[in-house]
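To keep things clear, I will list the structure first and then write my remarks on it.
All protein chains of the complex are present and in place, except for one that has been dropped.
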Amino acid sequence: MGQLGLKIEKLGDGKVTARLPYNPGLIRPGGTIAGPWQMALADYAMYALVLSGIGRVELAVTINLNINFLRKPGPADIIGEGRMIKLGRRLAVSEVTLYSEGDPDPVAHVTGTYSIPPEKPA
Amino acid sequence: MGQLGLKIEKLGDGKVTARLPYNPGLIRPGGTIAGPWQMALADYAMYALVLSGIGRVELAVTINLNINFLRKPGPADIIGEGRMIKLGRRLAVSEVTLYSEGDPDPVAHVTGTYSIPPEKPA
Amino acid sequence: MGQLGLKIEKLGDGKVTARLPYNPGLIRPGGTIAGPWQMALADYAMYALVLSGIGRVELAVTINLNINFLRKPGPADIIGEGRMIKLGRRLAVSEVTLYSEGDPDPVAHVTGTYSIPPEKPA
Partner (left out) sequence: MGQLGLKIEKLGDGKVTARLPYNPGLIRPGGTIAGPWQMALADYAMYALVLSGIGRVELAVTINLNINFLRKPGPADIIGEGRMIKLGRRLAVSEVTLYSEGDPDPVAHVTGTYSIPPEKPA
């Protein structure tokens, strides 16, 4: 997903802010940013949240992602504001609300579940 | 669902608090309150939120409900704290977090989408 | 959920058929069977599928359930036809389609994810 230019802007205390910078290549017919780019931002934000929570380098794995699209975002950066709902030993659940920069009404709401690999014995 | 004794405790400003009173009939093997009762509480809370938002008596219809179970609730009332995410003309999306009374860690997180019937011409 | 009278009718080869017998207590205003009873049937069917798949008595745990309501079922038994989508070592994913008995058009479609407890060392 590197080519999307996704960025983490804040991360800590079970919260995350991430950004998908606008570029014209993201636009689809109708002048809106395609749903899969929105999902990419949400997954990226939640993944950062999980890794920061478990404090380990092993890979976590997305097992479920549920997205509700609320409005069509126009040509602007998309901001994701996320929080951890539960960080367990084997599973983490978090949510992200997506906004079109400068507009207080959300464009999408996403929940995700991540599987955390077992810690390797020392 | 009347026999569950579900109650709305607060409703307004796009927020809702609802309660599923504990009774021993809700318990399943393992001493926990079965998932479907938790879903019933969440749907009930979100439905009240939608009706209060549209301010009309016509029936709204649940079209999608997604629930993440986080912990097994013990033998206590379950409280649902919900909020409207988007109230549109045709669709409403909301979320509810469920708690076992007296415990700050959530037991489940639910999002729901409701279809709003078209307003009848006067 | 015992009082609902849920039954497994067929189980094997990664498939399940389950039934929610009709009774007037399930009906809600509008003459339809409430969504939570439909969810109860789906969860019950998928849970049986998972236990039959892992062949062990330890409890599996529902971690995510996503339901799309398609039509309002009338006053009749509801039949759930389910299948295992993936049975892994730590997680199982399955789906169930719900029908109102005698009607070929489905009333709901459900996917569920279950966490499988680690096998205890012998």
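Should a chain be cited, it is by its letter among A, B and C, assigned in written order, with residues numbered from 1 in that chain.
Criterion: contacts are C-beta pairs under 8 Å (C-beta built on N, C-alpha and C of every residue); 3 or more make two chains touch, one makes a residue touch a chain.
Quick caveat: nothing in here was measured; it's all calculated off a predicted structure.
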Next on the checklist: Going by the stated contact criterion, tell me the shown chains that border the hidden chain.
Outcome noted: A, B, C
Next on the checklist: One chain isn't shown here. Among A:25, A:55 or A:102, which residue touches it?
Outcome noted: A:25
Next on the checklist: Suppose we count only contacts with the excluded chain; which residues of subunit C make the list?
Outcome noted: 64, 66, 68, 70-71, 85-86, 88, 93, 95, 97, 105-106, 109, 111, 113
Item to check | For subunit B, the residues touching the chain missing from this view | outcome: 63-64, 66, 90-91, 113, 115
Checklist entry - For subunit A, which residues lie in contact with the unshown chain of the complex? => result 1, 3, 25, 28, 30, 34-37, 39-40, 43, 59, 61-69, 72
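Convention: only the chains that are shown with their structure count from here on.
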Checklist entry - Distance-wise, how many Å sit between the C-alpha centres of subunit B and subunit C, to the nearest whole number? => result 20
Checklist entry - Any idea how many Å lie between the Cα centroids of subunit A and subunit B? => result 25
Item to check | Residue numbers of subunit C (touch at least two other chains) | outcome: 63-64, 66
